Structure formats: structure tokens, C-alpha cells
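Once you've had a glance at the structure underneath, I'll fire off some questions.
Removed: one protein chain of the complex. Kept in place: all other protein chains.
We call the chains A, B and C, going by the order they appear; numbering starts again at 1 in every chain.
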């Protein structure tokens, strides 16, 4: 069995190349900010960033000049405001316009589903007559061969890289997740290269004792990174809560380009990696975010 | 919250009507023989039986005269021999011919997927040039709207009834499964009426403590049945092993029509239900089948 | 405690009234979230809440700040992939009630959450659809919660993100959208139904006149012959909203 454990620096350096398409998955839960920050530190350029909900981490990558294109379905700071770097580069006043390719959640998810399933397209009942299909020529329509009804299709997406944050993984990349799944399984199977980032690296025996929890098998994984606190300010069920105060505070930081760049200088360029980032956090914040245990019971796999 | 707990007798009487299509799901694991036997006892007729692997329970329903049609993808006694009642009614010597509609596993599964997803068809890369597509006109081909390549399609399947056996469920029908899933989730979501059969009925709190294990939500469930040992001679991970000796012995019983009917008389018509069936089992067999515990650990759902 | 409800509180209260016990509701962020939790705490204790994040049958101990809040997972009945949520729950037709808001809405209930201005060169870039388009396509009943103004209730949306009853000249039926389309629009001044696929004001908030409503709308509105007066939330409901459901004023700004 291959030991795929690498530092985040090594994993990103070996995997993410300029001009490639990258998915850092997670839906509110398990968004790997640590990977996004490392991509910024390594000054990758011309990336196509793909994700249902770009969230702050993609906005930071856009602000840092890593992205040429964004493929997405909802771009905002949930419940708080906008992604300001993205807005500055997509509105009519923008100088260096960011290319965008836009779906609804179901449509972009369906692109992952097709890629993950090895099909060239995916069908969904959606979009007929809506402007999303008029402004995105990748969305097409076919007639159902049985009923004749109009069904939308989207093309398969095979991103170059997918980064999957999880609660635990072994050194081969067998990754287990509980709580919200997002589209982690689908983006991992769709991708050409997969990096698994785990809060904990466990012995393969731990994985084997509860195989129904594995969502990404090691056979599709290129590198494994051990990165505790790697999802902050996003969260990891059972480990730490979402830093909602940070998301609120971000609105002010990100509205102002100078403050934005100062943030990146201090918390991204100014640190070597996630361990140093965590050391900069306020102890009170860390204590507040720490999950209060709610253990499930085991189940019996015997026969 | 509705209490949907019923006896198997009540659940079948209320749910399965003559002429309907029925799925008793499970792939080797979790095949609900108890439901099949109750359908036989209630002398249902003209059923369309749907299932990837008909297994012994469908063969028994065929022998008992419940079925007019079989929709399937692999019909045999795995590693042992044939389904003899089915063979007697499908080979050229048959008098009262059973209608059959045949797919491969992937094709029939895709029919469930379409039904479960509310789509009229499902696409798959398969069948091109193969005789399965020539002898089953439900299989069609479309051109991919992006690449032009030929993709097979199958029509959605919406069975009238699905029976889902599981390790545990609450009284509302929230069902949790570990070990092999078969196509339980897909057939449950595809079906119009769902019966959940559980080895154990648990408090809803048990379900809520580990929500990632729920594969069928109560909102799609009509009745819940508590039926310990309900899958024998199939198995339930963590509860009892597959009765492989029975599957081997079945070859002799089922080859001979008289022996076959004698078996049905004794073990199906001759008992009121599963509890009585279990009482007829040899104590040594029960002891041998009883699962040796292999507990998994709990995980932390806190925040 | 001020006994006079704010417009947000009225909207949350009125939206909650649309939810019945055992309804399967696809909960969105913001006021819909609050409305659902209010309904569950009052007349609809068995309201079945599903979030597009994958949490099913949620009973959050705290008001979720986002639709992916960990409190939605803990003690939920099921957590499933988003692929399952969109395919097996929404597209399959299991969602009775969907909730949407937006930046623009027209008389047919078409909603824009994508751009103000032209799509290729927008004046304001909004978040986009998220799940809105498919929620509008598939929900059996669709509730819209929006504040009224001439900027938001418009003759023609700059962009149709989510389909209403008629778009670009075609009806939902002609387009094959399985859901029922918008059933109510709940605003800060009034409540609209749809009649023949077009918005019609059927309720006015206490003290609000037809003229005020029309003045806050960018298109010529139809009114029911005798609009009823929307019920005012009582002190119990206000206390619940202010002290228990949203003590930090996340949504009740």
C-alpha cells in the first residue's frame, strides 16, 4: 500500500498547475481554506475555479490573482453579503474581467455527476425557458426517448484537481465523512487528480471498522494531507464549529481592497501554513469554536 | 408523527394488490423472505415481480402462482444452481409461460435510478450491439448532445410497492442500513408505496444520533414492520449470517415440484408468520447463523 | 417589548401561516428559515424541514445561520448528498413547499437573483441561482418573500433566474415544469395570490392602502375585490421571534 501522506505545500506543488481547473469542494461544511491559501502562496495563475458556492476562499484566490475563470452556481457570503473580489472583477466597472460560467446548484452538480459516472452528459428536469439556459450555451435540451418531454442536459465536468476535506483518512487516502456531504464524492470521482485533506490521519484499521462511512476510496487519491483546523472559518462536524463571526467581519474587510490585501498579507502570505495560521487565532475564538461532543453509537459489522 | 408500525400481515394486506408490480429489494443481503412468504399466504396473483436478482424468494412466489411477469437481470441460486420454478415456466416446455423482461444489473438499476430521481429515463454506456438491447425494446439509444457518441437509455421504473429490509427503523419508517446497500434506496424512492421491515424498531432518538446512516426517510414510507429473522435464509449484517447450507439444499428441493410444494406447505402456508417460521428452525442452525459481534466505533456529531 | 411588529416580523409571521403540519418544506436562508422555525414552534410542530445542504428532518437547537449550519445535522433524521437532495427529493416531487426571495419579481412571479443590468455587462452582480431555479421548477407550492419597491417589483426582470407562471410568452405547462409555480407573494405591505398566472393582491397589512401598494410596485397591480386584512402577530409570537428564535436579530433587522 502506498503512503501518500504529504505536506500541503508538497501536495499543492505537485498537483495544481497554472491554467488547470480546480475544485475545492464542501458545502458550508468542510471547505478546505488551507488548500486555497497554499495555492495563493504558491502564486498559481490562470486557474479555472469550480464550485457550487465559491465562498470566501475562492474570493480570496480571485483577489490574489490566481483565477481566470469561475464556474459556479451561487456566489455570496451566505446571510451576510457579497463576494467582493468577484464582484469587482465581474461588474461592468471591472478592468480585468473574470470569465464566468454559471449554473444553478442542480446543474453544476449534474456536471460533476456526469464526470463521476463516466458519462458525457447528465439529464435533469430544469431550465426550460429560463435565462440560465439562454446565457450558458453548455446547457442543452433533448427529447426524452420514451415520453417526448423536454429534458435539459449539461456536459460532464472533469476538473484537473479536486481537494476533499474530511474528518479522517488513512495514508492511502481512504476518506471518511459524516455530516453534510456537499458534492465531495461526485467531485472526487469526476476529477483527474484528488487531494484528500484530513483533520486526522488514522490507521487503515479504523477505516475498515466502519466501511460504510468511506466516501472517497484511496484508489482515486493522489496525495493525503494532514491539516488540522484546515477548514477554518468553515467547519468540521465533530471538530470545530463554523466561525460565523469571521464571515460577518469579512464583509467589511472584503469591501475595501486595501483591507483585503492586508488580510491576505497577514493570514495567507504571512504564514508558512495552517499551523502558523492557527497560532494567530485568538484563544477565546478557538475555545468557542471547539465542538462539544455528541457521540453516535457503534454498529455491528459481524456475521 | 405517525406511528406506522403494523404486522406483516396487515402491511401486505393493505399495500400489495393483485396485478401490481412489487420489488422486494436486497442484493444477497437483506432480502425480505418474510414479506414474500406473506404475499404467498395472502394468495396475491398476477404480480409483476421486479428485482436485479430474483433469488429463492421470487422463485417461491412464482411456484406459488403469485406472478405473471418477472423483470430481472440475473436469475439463479448463486454458486449453486438454477431457479427451478422460474425455469419451468420460461423454457420451451412450459405450459403457463411467465412473461419476462430482462436487463443487465446496470440497466435495471438505471431504471430504478430514473424512477427515484423523477426522470423519465436514465442514460448509460452499455448494450450497443448486444442482444439484450435487441430482445428488450425498452432499451433505446440516443446521441450525446455534446460528443455525438451513442448512449443507451432505459425508461424509468415506478413500481407500485417496494419492500425494504433493514437493520433498524423507527415507527415513522426512518430506516438505517449498514453493510451492502443493494439498490434499496433507489427502489424505495422509485416506488409508489414503501414497506420498511426492520430487525429492530428503535426510538427516533437512535436514528437522530447517527443521521448519515439513514437510507430511507420516513416521509416516503407507508408501513413499518418489526420482523426479526425476516430475511432468513438471506442475511443481515450484524444480526445473522447467510444460511448457505439452505441455499445448497434448496437445489434438491426446488428441482422436484412435489418437494417444492411440500416445502411451501410446511414453511409458508403452514405457519402464521415469521415468528412461527423461526420456531421451526433447528436450534443448531440458529446458533451457527448468529453473528459474532464486530462493533464499529461511534463518531462525533457535535459542533 | 414594543408590541408593534416590524415589517420583517409581519412577513415571517404571515409566511409561517402558509405552512401546514407535516408539510415537507425546502427551507431557504433568511426570513424563510425564520418562518419555518416559527411555524414549527407554533401551529405546525411536525413541519418537515429539508435543507438543500443535505440535512433532512431537521430540529435545530439554534437558529441556523446558514443552510449548511452544523445544528441542522445534529439530531436530524437523515443526512444525504446534495445529488440525492436535488434528484431524489426535489426532482422526484417530494417537496411540497419551496421558499424564494429575490432582487426582482414580475407579475408572473418570475424571479431574478442573478444580475441587475445586462448579463454580459452587469451593473450589479448578484449571487445567482443557487438552488432557486430548480426549487421554482419543482416545488408543489412556492412561497415568495420580498419587500416591495419599484426597483424590486418590475414590469420585466433583467434576468429570469427562477420561472414563474409565464416566461418569455410560454406557460409552465408548455415548458413542462412539474411544480405548481408561485402560490403566494408575501411582502412588507401586502400578500398576493396568482390568478390566471398573474399576481393579484388579496390581503393588505393593517392600515396599508391600495395606493401605497401600487406606489411601491413597478407594474400595474390587480387587486381582489375585497382584499382582507392580514392578521397581526400577537405578543406571544413577537416574544417567540425576538427572544427565542432570533435573539441576535440575524433576520429581524
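Going forward, a contact is a pair of C-beta atoms (placed from the backbone, for glycine too) under 8 Å apart; a residue touches a chain by one contact, two chains touch by 3 or more.
What you see is a predicted model; the values in this text were computed from it and never measured.
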item	value
For the chain not depicted, the shown chains it touches	A, B
Residue among B:159, B:182, B:217 or B:230 that touches the chain left out of view	B:182
Residue of B:20, B:200 or B:241 in touch with the missing chain, whole complex considered	B:241
Absent-chain contact - pick from B:24, B:124, B:196 or B:268	B:124
Contact partner of the left-out chain, one of B:45, B:150 or B:261	B:150
Touch list for chain A against the chain that is not drawn	1, 116-119, 174, 185, 189, 204, 207-209, 211-212, 214, 217-220, 301-303
Positions on chain B contacted by the hidden chain, ascending	27-29, 52-53, 72-76, 78-79, 82, 86-87, 90-92, 102-107, 109, 113, 124-132, 135, 149-150, 178-183, 185-186, 235, 237, 241-242, 244, 294
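Note that in this section only the chains that are shown with their structure count from here on.
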item	value
Pair with more cross-chain C-beta pairs in contact, given A-C and B-C	A-C
Centre-of-Cα separation between chain B and chain A, whole angstrom	37
Computed distance of Cα centres, chain C from chain A, in Å	28
Multi-chain contact sites of chain B, meaning residues that touch two or more partners	118-119, 209, 212, 301-303
Multi-partner residues of chain C (each touching 2 or more other chains)	55, 70, 73-74, 79-80, 87, 91, 178
